[in-house]
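Shown below is the structure under consideration.
Every protein chain but one is kept in place in this view of the complex.
In order of appearance the chains are A, B and C, and numbering begins at 1 in each one.
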Amino acid sequence: MTTEPRRAVLGQNQYGKAETRVVRISRNGTTHHLKDLNVSVSLSGDMDDVHLTGSNANVLTTDATKNTVFAFAKEHGIASAEEFGMRLARHFVSSQESIRSARIRVEEYAWDRIGAPDADGARHSFVRAGRETRTAEIHHDGEGWEVVSGLEGLVVLNSTDSEFHGYVKDRYTTLPETRDRVLATEVNARWRYAGTGLDWDASYARAREHLLHAFAATYSYSLQQTLYAMGARVVEHLPEVEEIRLSLPNKHHFLVDLGPFGLKNDNEVYYAADRPYGLIEATVLRDGAEQRIPVHPARP
Amino acid sequence: MTTEPRRAVLGQNQYGKAETRVVRISRNGTTHHLKDLNVSVSLSGDMDDVHLTGSNANVLTTDATKNTVFAFAKEHGIASAEEFGMRLARHFVSSQESIRSARIRVEEYAWDRIGAPDADGARHSFVRAGRETRTAEIHHDGEGWEVVSGLEGLVVLNSTDSEFHGYVKDRYTTLPETRDRVLATEVNARWRYAGTGLDWDASYARAREHLLHAFAATYSYSLQQTLYAMGARVVEHLPEVEEIRLSLPNKHHFLVDLGPFGLKNDNEVYYAADRPYGLIEATVLRDGAEQRIPVHPARP
Amino acid sequence: MTTEPRRAVLGQNQYGKAETRVVRISRNGTTHHLKDLNVSVSLSGDMDDVHLTGSNANVLTTDATKNTVFAFAKEHGIASAEEFGMRLARHFVSSQESIRSARIRVEEYAWDRIGAPDADGARHSFVRAGRETRTAEIHHDGEGWEVVSGLEGLVVLNSTDSEFHGYVKDRYTTLPETRDRVLATEVNARWRYAGTGLDWDASYARAREHLLHAFAATYSYSLQQTLYAMGARVVEHLPEVEEIRLSLPNKHHFLVDLGPFGLKNDNEVYYAADRPYGLIEATVLRDGAEQRIPVHPARP
Partner (left out) sequence: MTTEPRRAVLGQNQYGKAETRVVRISRNGTTHHLKDLNVSVSLSGDMDDVHLTGSNANVLTTDATKNTVFAFAKEHGIASAEEFGMRLARHFVSSQESIRSARIRVEEYAWDRIGAPDADGARHSFVRAGRETRTAEIHHDGEGWEVVSGLEGLVVLNSTDSEFHGYVKDRYTTLPETRDRVLATEVNARWRYAGTGLDWDASYARAREHLLHAFAATYSYSLQQTLYAMGARVVEHLPEVEEIRLSLPNKHHFLVDLGPFGLKNDNEVYYAADRPYGLIEATVLRDGAEQRIPVHPARP
């Protein structure tokens, strides 16, 4: 009896330059505007040869994709993360026969202005703002578009209006029920748009605002319930959004037992724990929409 | 004309306790053994109520899943990351009617022994070893199993035997071709097993060894070629592996231009860059196998 | 000839619990207030025995110092990072004979309120604010006090009004001179107070404001000049401050060469580099004051 030797074949593959840090300054007289992006390019197409034989005949270098990011920032400006990402994706797919699809991932960092205009009315000083990172992921295959925007690292906390009880008690359950706890999380959200001709910055601002509002306004019996309220509010108020995926680590704030010191802790003193943490993840969709945001986000 | 109000519905969802850091010490006389894991539990099932109404009647608490990790480490020991993850997954799915599937993600940290046995033959001193993290991800839905093992952060470098030329030259291409470059990457790999009754630690050691060997032995014309050689070697040498997904950041080492100082850089002095970096990703499969490892890895 | 065996002796030593994460919530009716601190305790005193023989007779456990942080948050509240740190330092030095001095390091994380009060006028929802961390380091030896406050991670950028030229040209100098560059840095500042009976939060806000103002208002010929302007402004406007130590990484924004693509980069497109970075550090003092802030900050 002979054993057939095992043969390996190539599956899904993609390549590109990750994390090109481009800053674009535009001037309106003495008032400057700033766009601060981290752009990752990922391309797929006829790439069998480069994997199997090392022939680079079909390969646009990752270095060239980086150069394209910088050149496009000059040639076309950066109207928004989404618009910029779409322009890059269209370019790669339409200009290189070997490239069939492009995925552009953008992180955007926010800046506020420092102080009032100076004596000349000039405004060109900035301070990094906020703790969250705005994200946009654009996929284009030459025909269709998929635009998924989002944010990461938006940390929020309710100091009351959160209960947790009525759960399953198995052999390993020791958690006491509570009628008043701190509920804190780091909002990581990605939402998919129905179309493409949007005011992306305005839509982002609205989504962020609705997420914050729903978190604050929900009297919570579980973090799942709060998550759903946040997602549903975005889906119901933004007609341009088809679905939203939320990943919410439960940033536990444990009530410290002060009994040994003869003190009563009346929901005043908490220990903010790092690990382990609950992790609650779900998609909320417009009724009738198709779920297409992958469960796990792209890296980087 | 009236507009139908938009209605939101719940999509895919999962929850659990992430990053429970469990260390298990077992004693064989005065010789101690150590398993050092970071375990994340993620459960799915009949969870509509908790999202829609806040009822926790179907919810096993994430705190209880953490307790289960610790209790199982005592009751069953930790034979391997994979075996431990499978035991946990089976428990959650089989013991709670509302839970239909479980995903267990394990990171394992390696330790070496310090020095020789002491006067009494005792061996209970350890030093953390290696830079890579071993990973295992187990999915179980009450019937089938999926076991994906891997490693992250294995940094390797070839100081020669790497060329890069013959690529597409578009308007934005400025990279000079090279016949001798440094090729360095951080190996991030996940491989899926055909079955479950394995010596997991031995299989991991073999996969790691083949990855290193293929990286070192491949005369490279592109990182894609090296990637494929690494993946194919694992698939061809490990009959238990169906597919492997590799994500290889190109850790660029740029030759420093010493010309301005009147010096010639004969492939001696390099600048190790951080960002941006090329990112090459692909799956290599056994011919006939189905590609099931998701493109992007789970977090955490 | 015989060689005297070398003998080791104990030098400066300190110990304590680092990074106790305490969150204090206080209620004014339905309006809640939040203090979010990371407290590190470091104690010195008669600790020869514990090092030389392992006798713990003089050792207050680090666990007890952690408990004290939590208990004091209940018993005394947290008026400010500085006041809280002073209370802790006084306690450890005055209550334990073996402890001669205490150093308390506090990091404070800022939170903003989310939205307007709800229907009941309740205000108990928060979002983490800003990117900088406020710091306070208190040293007390039973008699004197040293209070050094500061901030870390305040990232700022001027998109013009920065030149760099006229520097030394040695054999290794290749940098072209410039009359218009982006100047960006991450402000890390520590300032020492002359006394202790202060409105600490107000003083912090003023220092932060003056740092931002001086950064924005200085037409800069070097980052050193900007640093000095920032430090001098704090020293000159805050009579309570004796000296300030600034550590400013030059977050280089390099103008991208777009010439190869037939494009002119008129100070529009920059590459934000990570490493290497210039690092400019200096102390600015009130004329007549003594320099006492150590060159390198304490960890953690």
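As a working rule, a contact is a pair of C-beta atoms (placed from the backbone, for glycine too) under 8 Å apart; a residue touches a chain by one contact, two chains touch by 3 or more.
Bear in mind that the values here come from a model prediction, so they are computed numbers and not experimental data.
In terms of the touch definition stated at the top, the absent chain reaches A, B, C within the entire complex.
In the complete assembly, the contact with the undisplayed chain comes from B:L263, out of B:A57, B:A79 or B:L263.
Within the set C:A184, C:V235 or C:V256, the residue that contacts the chain not displayed is C:V235.
The chain that is not drawn here is touched, among residues A:E97, A:D112, A:E177 or A:D274, by A:D274.
The chain not shown here is touched by just one of C:G29, C:G166 or C:G197, and that residue is C:G166.
Within the entire complex, the positions of chain C that touch the omitted partner chain are 5-21, 40, 42, 47, 50-68, 71, 95-96, 98, 164-168, 170, 172-175, 220-222, 224-225, 227-228, 231-232, 235-236, 239, 243, 247, 249-250, 275-287, 291, 294-300. Residues of chain B in touch with the missing chain: 20-26, 32, 34, 36, 67, 70-71, 73-75, 111, 114-115, 118, 122, 124-131, 154-161, 182, 212-213, 215-217, 253, 256, 258, 260-261, 263, 265, 267-274. Residues of chain A that touch the chain left out of the display are 171-172, 174, 260-261, 274-275.
Definition applied: only the chains that are shown with their structure count from here on.
In this assembly, the C-alpha centroid of chain A lies 30 Å from the C-alpha centroid of chain C. Inter-chain centre distance (chain B to chain C, centres taken as mean C-alpha positions): 37 Å.
Residue numbers of chain A whose C-beta contacts span two or more other chains: 20-21, 67, 71.
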